[in-house]
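Report on one structure; see the data block that follows.
All protein chains but one are shown at their positions in the complex.
The letters A, B and C name the chains in turn, as written, and every chain counts its residues from 1.
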Amino acid sequence: MKVIRDPVHDYIELDELALALIDSPEIQRLRRIKQLGFSNLVYPGANHTRFEHSLGVYHLARFLVKQVDEPGQKELLAAALLHDIGHGPFSHASEELIERYTRKSHIHVEELLKQGVISDVLKDYSLSASSIAKHIRGETHPGQIINSEIDVDRMDYLVRDAHYTGVAFGLIDHVRLIHELMFNENKLVLNIRGLQAAESLLVSRFLMHPTVYFHHVSRIAESMCAHAAEYIIEDEGLKPQVFRRMDDITFIMEMKNAGGYPAEISKRLDERRLFKRALYTGFDSLNVDVLKLRNNLKRIEKEIAESAGVATEYVIVDIPEKPHIPEMKAQVLANGNMILLDRASNLVASLEKAQLDNWRLGVYTPKEYRDIVGDAAKAFFEVKKDTKQFKLTDI
Amino acid sequence: MKVIRDPVHDYIELDELALALIDSPEIQRLRRIKQLGFSNLVYPGANHTRFEHSLGVYHLARFLVKQVDEPGQKELLAAALLHDIGHGPFSHASEELIERYTRKSHIHVEELLKQGVISDVLKDYSLSASSIAKHIRGETHPGQIINSEIDVDRMDYLVRDAHYTGVAFGLIDHVRLIHELMFNENKLVLNIRGLQAAESLLVSRFLMHPTVYFHHVSRIAESMCAHAAEYIIEDEGLKPQVFRRMDDITFIMEMKNAGGYPAEISKRLDERRLFKRALYTGFDSLNVDVLKLRNNLKRIEKEIAESAGVATEYVIVDIPEKPHIPEMKAQVLANGNMILLDRASNLVASLEKAQLDNWRLGVYTPKEYRDIVGDAAKAFFEVKKDTKQFKLTDI
Amino acid sequence: MKVIRDPVHDYIELDELALALIDSPEIQRLRRIKQLGFSNLVYPGANHTRFEHSLGVYHLARFLVKQVDEPGQKELLAAALLHDIGHGPFSHASEELIERYTRKSHIHVEELLKQGVISDVLKDYSLSASSIAKHIRGETHPGQIINSEIDVDRMDYLVRDAHYTGVAFGLIDHVRLIHELMFNENKLVLNIRGLQAAESLLVSRFLMHPTVYFHHVSRIAESMCAHAAEYIIEDEGLKPQVFRRMDDITFIMEMKNAGGYPAEISKRLDERRLFKRALYTGFDSLNVDVLKLRNNLKRIEKEIAESAGVATEYVIVDIPEKPHIPEMKAQVLANGNMILLDRASNLVASLEKAQLDNWRLGVYTPKEYRDIVGDAAKAFFEVKKDTKQFKLTDI
Partner (left out) sequence: MKVIRDPVHDYIELDELALALIDSPEIQRLRRIKQLGFSNLVYPGANHTRFEHSLGVYHLARFLVKQVDEPGQKELLAAALLHDIGHGPFSHASEELIERYTRKSHIHVEELLKQGVISDVLKDYSLSASSIAKHIRGETHPGQIINSEIDVDRMDYLVRDAHYTGVAFGLIDHVRLIHELMFNENKLVLNIRGLQAAESLLVSRFLMHPTVYFHHVSRIAESMCAHAAEYIIEDEGLKPQVFRRMDDITFIMEMKNAGGYPAEISKRLDERRLFKRALYTGFDSLNVDVLKLRNNLKRIEKEIAESAGVATEYVIVDIPEKPHIPEMKAQVLANGNMILLDRASNLVASLEKAQLDNWRLGVYTPKEYRDIVGDAAKAFFEVKKDTKQFKLTDI
C-alpha cells in the first residue's frame, strides 16, 4: 500500500495493481489533460487534471465496493482508475469533434486496454480487458458504481471542480451517499435515508452548470479550440484518431505548428483575447426550433458569416444540447419499494424544468465583428424583438 | 479596532461602539444560549452560541453596509449586534411558549435597549434605542439588511450551523450575495448576477431543515424542554417575563430545583433518555386538517393521553407550522426591472412545494408508552391505514 | 454500525459496544464539560466539549489499532472512549484543586468503571474494568496508543482545539502520523518517515500554548473559578469527591447558590468582568526561585493581600509549572535503531528551551486594586527594576 496526498480526499491508498496501472503512459498522459479544459481562464485555480480525478474516482469506488461487497472488485477498481483514459485534449472541448469523426466517445476504450503496458498489467493480474471496458461503459451490474445515475465519477468531479474553482456549490456528502447505496435486484439503489444527500448532489450539479461548466468564457474558449482542431483535421490532414490521443500540450504544439488560423487561435487563447458574444439568449427569445439545428452548425455559421460579410471561421455558433438530468431516474428504496428519485423528491422533480432557465444559444466572434455578426445572427435565429436579451458585457 | 477570531469568518473586527455593547450583560448572556438548542444531542459539535452568531451578523452587516453605502450605519450595526438579545433559553425551544405567554417574540427588544449598560452606551454615542429596535424588527429601510427576505442574519446562521454540525449543506457564497445586493427604491434587491448565490442560499436552507432544524431528536428534546417550562410557569409560578430572560444554565437550574416533572425532564435530557416517536407522519397520511389543530395542542394531548391511559404530561403533540419560504419573495433586479425571486428562478419556485415533503406531525412519549400512545394518536388524527408511515427507528 | 457527524473527522463510526458506553450517564456528562474551560471568553467559538473529543479519540484509536494490529482491541477502544470521564467541571480549571484534595487526577477512573451502566456494559461484553483503567493511565503496552508521548489523545485535541478557536496552528497530519506508528519491542515507536509529521505536532502544541492554553484571559478565569471552588469546599463543606463529579452547569449552580464570594465570581464570569493582571512576567525578571513557591500559593496570596491591604480572596497568584514536553522522549525508528525524538530532530530539541520564553508568572486582582496589588507583588517576587515587563493591557 502506498498513500498519495490528495487535496480533496486527504489521502488516497493505492495497492500494487493500481500502482502498476498508474505507471502506464495512458494514465500518466492524464496528468497533461486539464479536467475543465479552459475554465482556468475564468477560475485561475482550475488547473486540476484528469489524473487526480481518476485517483479520486478509484478512491471512492474502493469505499463503495467495500460497502456493497460485490465480487469482481479488482476489475471494477481497475475500471475506476482507467475510466477517463479515452478523453481527448482539453477534455470536453474536444469531445464532440472526436465523436463526430471517430464515432467513439471517451468511454470507448477497449482497444486502449488491449495494448501496451495496461494490457501487460491486466494479464499479470488475470483481469479481462473486455470486462473492464464494459464496466467503464456502465453496461455491467457492478459498472453502475462508476457509470450510472448516481456514481462515484460525479461525486468526485463535483467536489473536485468546486474545490479548484473555489465556487461554493460543490459540497457533497459523499460519505453519506456511499453509505446509503446498495445493490437491489442487480440495480444500484439509494436508501431513502440518503435522500437529502442525493438532493444535495443534484442541486450542486445544477448550480455548477451555469457558474462553471457552461460559463460563457470557458464555452467560447472551448469552441475556439474545437474550431481550430477541426481546421487542422480538415485542412492539414491531422488524423482524428491521432488527435484523440494527444494531450493538452501536444495539441497546443499542433496548433502553433499549423500556422494560419489554428496558430491565431492558439495565440488568442494564450493572451486571453477571446471571441465575444454576438448573441447570447435563452429559449424564450427564439422563434425557431433551435435544437433541430444542432446538426447543421457548419452551414449556419457559413450563412451568418456570409450575411455579415466576415470569414466563416470567425463565426462560432454554439447550440448546447437540451439539458437533462439522468440522476433523476436513479432508484430509491423506500419502505421496501423502489421508486424513481424524481418521484421521491419534489425538489429533484423540479430541477429539469429549472435547468432550462440556464440554457443559452451563443454566437461568438472577434470583438470587432460583434455588431455585424450579432445582427446577422439575430435575423437568422428570428430573435423576438420585444424580449430582453442578456447583456453582453462579461461578468 | 480589536480583532476576534471566528471559526466561520476567520477574523471579526470590532470598533469601540461594538466593544462597549459587547460588554453589556445582555450580550454576554448570549454566550450561555446555544444557537441550536438541543441539536448537540444529534450533532455533538453543535455547541455554538447566539453570542458568536451575533458577532457574525455584525461582521456581515458591516460588509453590506459598506457596499450599499447608506447613512445611519452606526445604529444599524448596533442593531446587528443586538438583534438576538430577545431570545429565551435554548433559543427556539422556548420561543413559542414565550410568545404565547408574553405576546412578544425575540425581535421585540425595545425595553431591553432602554435600560442598563446598553442604554448608557447608546446615549454615549447619541444613538436612538427606538430606531435600533425598529431596525431589528425589520421595519425600516436599512433594517432590511438584518431582517428581510435575504438578510445577513440567515447568511451567518446557515454557514455557522453547517460548520458546527458538520453537515455538508451550508456552503453559501455570502461574498457574492453581499456584492450583488443593493437598495433600489428603498427596497433591498438582488442583482440578477447573484441569482445562483441566492438559489444556493435557499437550497441550503431547504436541506438544513429536515437534516438539522427539524431533526426529530432535536424536535423531541425541545418539546420536552418547553413542556417542562410550561409546567413550571403553570404550577410553580415562574413568571414568563423572568423565564424569557433566563439563559440555558439558569433554566436548567430552574428545572432541577422544581423537582417532579421538570426535574425528571432535566435528568432525561442530561442522560439522553428522550421521549420516542409514537407517531411521525406527513400530510398525505392524515384525514384531518391538522394545521387547524395547532391552537389546541393541550387539549389534544389530554385527549390522547386519556385514551391511552397515561398521564397527560407524557404525551407531546408536535404540529409544526406549514413551511413557507419568505426568501421567495425577495426582489431581483434584472435588466432594470424588479421581479420576485420565485419568478426569476424555477428552482426557487419549486422549493415551497418541495418543502411540504419534509413536514412531519409528531407525537412523542416515553419508550414504554410508545405502542399505546401510538394507537391512540393514530385514531385521533385519523391516520390512513394503507399509507406507509415513516419507520420509527431512530436514524 | 452507526455514523455520527463530527466537524473535525467528518464522520465517526460507532459499533454496538461504543453506542452502549455512550449511553451511560458518565459519558453523557461530558457533553456538559467544556473542553477548554473558559477559553470561550477569548475565542467565542471554543464551546466544544469533552464528549466530542472523546468520540474523536475513539475514532483515531480505531485507525491506529487497525494499523498496529494488536490483540485486546475492544478494551483499548473502550478505554479511548472513557479516557476523560474523570475530568471535573471546566476540565483543567478544576484539575489542580481536585488533585490536591482527592489525590486523584482525571486519569484515575477505576472506581467509575466499576459501577452503574458502564460496569453493566463491560460485563455484557466480558471486558475488564481494571485493564481499561490501566490503559487509560498509560500503564499497558497498548495503552500507549491513548496515553504516551505521541498518542491519539493529543492528535485529536490539538486539531479540535484549533478548529474551534479558529487559531491557525493546529493542522496536524494525523493520517501520516498514525500510518508511521508501530509497536517495536512493546514500545510505540515512530518510523523516521513520519518525522516531519511529528515535528509538526510538537510545533503545533508549542504554538497553541501561549495563544490558547495559557492565554492570560482563560488563565485568569480558570483561577477565579478554582478559587471559588476552594472557597465552597472550605467554607461551605462541599465534598471534593462530589465536586469532582459535577459538570459545568451544576458547578455554576453551586457557585450561585453559595452566595457571597462564589456568587460574585460567578457573576463576574457571566458578565466577563474578570480580574486583571497586576503582575505578569517571565523568569528573567525574577530574583526569587519562583517554582519552589508553587506549594505555598495560599500563603503568598495572603502575604501580598495583607501588604496591599485588600481581602485575600481578591489576590490570585498563578505560578504555572515549568514547561516540559514529554513528546521529546518519543522513540523514533531509523534504519533499524531506536533513538529519541529530540535526538532525531534538532527542531524538537530546541522546543523545550524555546518554551521557557512563554512561561509567565501572573498575579490577578480586580481592576481597582491593580496598582496596589501590583506593587506588593513586585516587592514580594523581587522583580528586577531594570527589566521590561510585559504590558498589562489586554491583547
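Rule of thumb we're sticking to: a contact is a pair of C-beta atoms (placed from the backbone, for glycine too) under 8 Å apart; a residue touches a chain by one contact, two chains touch by 3 or more.
Note that the coordinates shown come from a computational prediction; the quantities given were computed from them, not determined experimentally.
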Quiz item: With respect to the chain omitted from the figure, which of A:45, A:259 or A:326 is a touching residue?
Solution: A:45
Practice problem: Could you tell me which of C:173, C:270, C:301 or C:327 touches the chain that is not displayed? | Solution: C:173
Quiz item: Which chain B residues touch the hidden chain?
Solution: 3, 10-11, 175-176, 179
Quiz item: Going by the touch rule given at the top, which residues of chain C touch the chain that is not shown?
Solution: 167-173, 176, 193, 196-197, 199-200, 203, 206-207, 210-211, 334-335, 345-347, 349-351, 353-354, 356-357, 388, 391, 395
Quiz prompt | Hidden partner interface residues of chain A, rising order | solution = 4-8, 10, 23, 25, 28-29, 31-32, 40, 43-45, 47-49, 51-52, 55, 163-167, 249, 252-253, 256, 270-272
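Convention: only the chains that are shown with their structure count from here on.
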Quiz item: Can you give the whole-Å distance between the Cα centres of chain A and chain B?
Solution: 41
Practice problem: Determine the centre-to-centre distance between chain A and chain C, using the mean Cα coordinates as centres, and give it in whole Å. | Solution: 51
Quiz prompt | Set of chain C residues in contact with two or more other chains | solution = 10
